[in-house]
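What you see is the complex with one protein chain gone and the rest in place.
Up next, chain A:
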Amino acid sequence: MKKLVPCLVALAGALLAASVAAKDVTLLNVSYDPTRELYRDINNAFAAQWKAQHGDSVTVQMSHGGSGKQARSVVDGLPADVVTLALAYDIDAVADHGLIAKTWQTRLPDNASPYTSAIVFLVRKGNPKGIRDWADLVRPGVQVVTPNPKSSGGARWNFLAAWGYALKQPGGNEAKARAYVQELYKHVPVLDTGARGATNTFAQRGIGDVLIAWENEALLAQRQLGKDKFDIVVPSVTILAEPPVAVVDANADKHGTRAVAEAYVQFLYTPQGQEIAAKNYYRPRSPEVAARYAGQFPATHTFTISELFGDWRQAQAKFFAEGAIFDQLGAGR
């Protein structure tokens, strides 16, 4: 009995010490719609790694929705520790409200976007309309499905991809790009509000001959809806979609989660994180991982936002703001 008491005390002490050391950390990652599968895998891998290195368990909660809506929720008080959105403009909006340092895009490698995607075409099996490149989309009788750039971040990438293609043709200039894009949107029978809606319109409702989509969405749609139904066409020139990530400084500091949050976004750049991105159909930044998945991502010429349009703020003001180019093109309908 005499021996038992110190033993119990020691045990209690050990339990107490362990419970102090092993903290349970919760992160909230506010993301956009098509990253559900990606971050489910990332979160598991990151939690396992963090547990092994620090002994703490990390639970990453997710919030998915349209990219712009998600940014707005964070501005309005959704306590995100990390944002992983579809375009830099949406994170800029959060930064404008003082929640993230304005320099966020330089804090991580590769414009703070650990994985990329390309804008490609999803066509019906066998490609009955013979669509090979952007020029084929404006042939008579071809119907194109793409969401509305005014309500969908993904659709803004589509718009800029088309514009950039026209600009990069021999003798291409602003006027020709404008004419091409105007013609392209005349071939659009339905402007869905978001990317998933457009995929449904094309795949389930049988509308249109070609869907302009992110490569990861196209691959996912092909996997889920059947390889026997759709083909993917990668155009000669396309835009490199760079979905960015950032730690929400104000919230991470308030929650005391900065260290974990920073490790979380950096994890995306590790070989393991890159591997998971590639498995979920995002193009990895790491050349080694990319080489292993070369069969999945056909080579194509890509251009970036910064190469042709400056940055997202400039692109937004020039093309998508009220009364800007997209509105001017639509007015002629």
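Here, contacts are C-beta pairs under 8 Å (C-beta built on N, C-alpha and C of every residue); 3 or more make two chains touch, one makes a residue touch a chain; residues count from 1.
The working rule: contacts and distances are computed from a predicted model.
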Chain not present in the shown complex, as UniProt names it (candidates "Cytochrome C biogenesis protein CcmE", "Protein translocase subunit SecD", "Pyruvate dehydrogenase E1 component alpha subunit" or "Sulfate transport system permease protein CysT"): "Sulfate transport system permease protein CysT"
Touching residue (missing chain; options A:Asn29, A:Thr84, A:Asn148 or A:Asn216): A:Asn148
Touching residue (missing chain; options A:Gly66, A:Pro244 or A:Gly273): A:Gly66
Touch with the omitted chain, as defined above, among A:Ile42, A:Val58 or A:Ala93: A:Ala93
Residues of chain A (touch criterion as defined above) contacting the omitted chain: 66, 68-69, 71-72, 75, 93, 148, 150-152, 188-193, 197, 204-207, 316, 320-322, 327, 330-331, 333
